[in-house]
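Only one structure is covered here, and it is reproduced in the block below.
Removed from the display is one protein chain of the complex; every other protein chain stays in position.
Chain nomenclature is as follows: A and B, assigned in order of appearance, with residue numbering initiated at 1 for each chain independently.
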Amino acid sequence: MKNLSKESILGLFLVGLFVFMSLFAPGFLASSNLKNMMFQLPEFSILALAMMVVILTAGIDLSLTFVASLSGVVIAIALSSGYSIPMALLAGLLVALACGLLNGVFVAKIGVSPILVTLGTMILFEGINLSITKGHSISGFPSAYNLIGNGYFFGLVPVSLVIMIVLIIVTTVLLNKTKWGRSVYMVGSNPIATLFSGINTSRALMWVYLFSSLMAFVASVIMTARYNSAKVDMGSAYLLQCVAAAVLGGTQIQGGYGKVIGTVYAVCIFQILSSGLNLLGVHRSIVDVMIGVILIAVLIINYVSSQLEKRKSIKEQAKSVA
Amino acid sequence: MKAILKSKEMSIAAILILLCIILSYLSPAFFTFSNLTDVLKANAVLGILAIGMTLVIITGGIDVSVAAVTSAVAVITGHLMIYLPDSFLSLLVIFLVAPLCGIVFGLINGYLVAKVEIPAIVVTLGMMSIISGAILYLTNGVYVNSRNFPSIFIDFANAKILGISILVYIFFAVAALTWYVMKNTVIGRSVFAIGGNSKSAIRVGIDFKKVQMFVFAYMGFLAGIAAIVQTAYIKAIDPNGLIGFELIVIAAVVIGGANILGGRGTVFGTILGVILLGVMQNGLILAHIDTYWQKVVVGSIILLAVSYDHIQYKRAQSQLSNIKVEA
Partner (left out) sequence: MKKALLLMFCVVFFSSILVGCVSSESAGSSSESTNSGEKSSDKIKIAVVPKLVGIPYFNASEVGAKRAGEELGVEVIYTGPTQGDAAQQVRVIEDLISQQVDVIAVAPNDSAALTPVLKKAKEAGIHVMDWDTPADPELVEISVSQIDNEAYGRHLAQILVEQMGTDSGDFAILTGGMSAANLNLWIDWAMKEVEENYPNLNLVTEKVPTNEKQQEAYQKTLDLLRAYPDLKGIMAFSTVAPLGAAQAIEERGLEGEVALVGTALPTDSLPFLENGSLDVATLWDPEKLGYLTVALAKELVEGKMPTDGQDVPGVGVIEVRGKTVIMGPPTDFTAENAAEYNF
């Protein structure tokens, strides 16, 4: 109870919310609802993880969902014009990586601030997407492809959930166990010192944007497979939610601190909140209000607990002096 | 330091002038008095909000709730207007109530940022979610048209001085007021001081928390004024009319040369950024660019503008360090 980290407070909150919804929301624990939540989580959490990694470097990626929809559209065009699934996926991957590369070049090589670059590329990618699709949605996939979004492993766990769990583990390992991961945190906390300590910051940054576009690609595969179509505004509502999930998860917007598990907790909180309130019959705009309230409330709790701790440690110090 | 600031704004001005030259070459209708004043009028709301945002960003904060706050104030004053009689006093009431409502929202943001020490983006993201959700729930998105407004407000909205809409004058008045506050008041100068070097500013005794409260309250005040201008501009209340507008406001400020991490930014640069965005939007149709490609063009221009500006800045800095070495 003594050294409760930000993430554990959030975890406790998550458990509390789950218990609350199970008790009060009718049908929350019904298998159909649990299944829904399992299908709704992956695309959002993968995008949120991508956003978190970028935020760790004191950046932000506003183009994230548009990278996803652009690569989704390319996959959809390839599939509907008869290419095989691996070929279509490859095409989508290449497009996503090209987008990531473009972001990376501007941020890492030229050194423009990420919010500006990704704001520009966000509009650019949306524009390219619009001029390809003319705003129409593209559909008509082989049913094998749809299994990625709607299928089950061994008839139990949704495929997309498995992909999500794998990616969560991969991201955790990459951030904590590799040189790149450490340099990501260092770039975020002090880029100049990091540069002087002999780390190629621009290369690390480059990989951050490639990583986020790769995650956007995976999310777009899941989304296109689940929704059976691709369109210019696919998933655009997730953009600010991703930032919100990352910061609720304890990631510092100035970079340098943030844990994968925190973001995962935050995504789960949003999910439970939205499903639970819906089952309770609450108006959808109140869901938005609740998300905002929780965002602020959790941080107030963090603040209060850190204040209490400070006071306690001052008292203890005073005692030990006496 | 001054030289850099100057060069930063100069490069935006250079891009803006270049764009204007190209546009007047492509379309004879571009460089006309009525078109240019239309651009200013259309971007008055953006400009007012961007000026407030500049102060917030200089102190290292950000406010993504501006669009939601502006909508909320517009909804409140708009519904108030339905009950107001048709007299000059009503206009006065509106000009009192709207900024006050805005300041209240701003102070809530400011309190949470300065006193509770929650990062500004989290506070304002949360507030945005709360306010826009509440607006949607309470109004149900209902649109109110001009028939319900007192006719004095419509007269005010249509008023022109020297052929220029009153809304443009409000925009410039806000710019002048902000410039004056920044130059000639203690609190305004401390924003600059914190912008220059926050640590030494705090060491010389500037109350950082007070400054934070001030910039968020001022942002709210301007959001209140922007709400009046917005209502006057479309002569209606559309609760959904500003969704997503916060990103454009932030874009205008950072294109205008403010550093998103704080410490740098000027009112003048921001105004240039606002005009650049406005001219770009206006020029796309005048230059007969196919609508499907318009976003591609806008995105490319933003990327070009920011990297050109950044390369300029880098060059200036490397020159600066060269001089140091020589000295």
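Simple rule for what comes next: a residue touches a chain if its C-beta (ideal position, glycine included) is under 8 Å from a C-beta of that chain, and two chains touch if they have at least 3 such contacts.
In this text, all values refer to a predicted model and were calculated from it rather than measured experimentally.
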Candidates A:13, A:217, A:238 or A:265 - the one touching the absent chain: A:238
Among B:169, B:208, B:233 or B:268, the residue in touch with the chain that has been omitted: B:233
Options A:36, A:189, A:202 or A:254, residue touching the unrepresented chain: A:36
Given A:19, A:94 or A:166, the one touching the chain that is not displayed: A:166
Residue numbers in chain B that touch the chain omitted from display: 27, 29, 35, 38, 42, 45, 133, 136, 139-143, 145-147, 230, 233-236, 238-241, 243, 281-282, 284-288, 290-292
Chain A, residues in touch with the chain not shown (by the definition above): 27, 30-33, 35-36, 39-40, 43, 130, 133-140, 143, 146-147, 149-156, 159, 162-163, 166, 170, 173-174, 178-180, 207, 223, 226-229, 231-238, 274-275, 278-279, 281, 283-285, 288
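Basically, only the chains that are shown with their structure count from here on.
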Between chain B and chain A, distance of the C-alpha-averaged centres to the nearest whole Å: 29
List of chain B residues in touch with chain A within their complex: 64, 112, 116-119, 121-123, 125-134, 136-137, 247, 250-251, 254-255, 259-261, 292-300, 302-303, 306-307, 310-311, 314
Chain B contact footprint on chain A (complex, rising order): 58, 62, 106, 110-113, 115-117, 119-128, 130-131, 134, 240, 243-244, 247-248, 252-254, 283, 285-293, 295-296, 299-300, 303
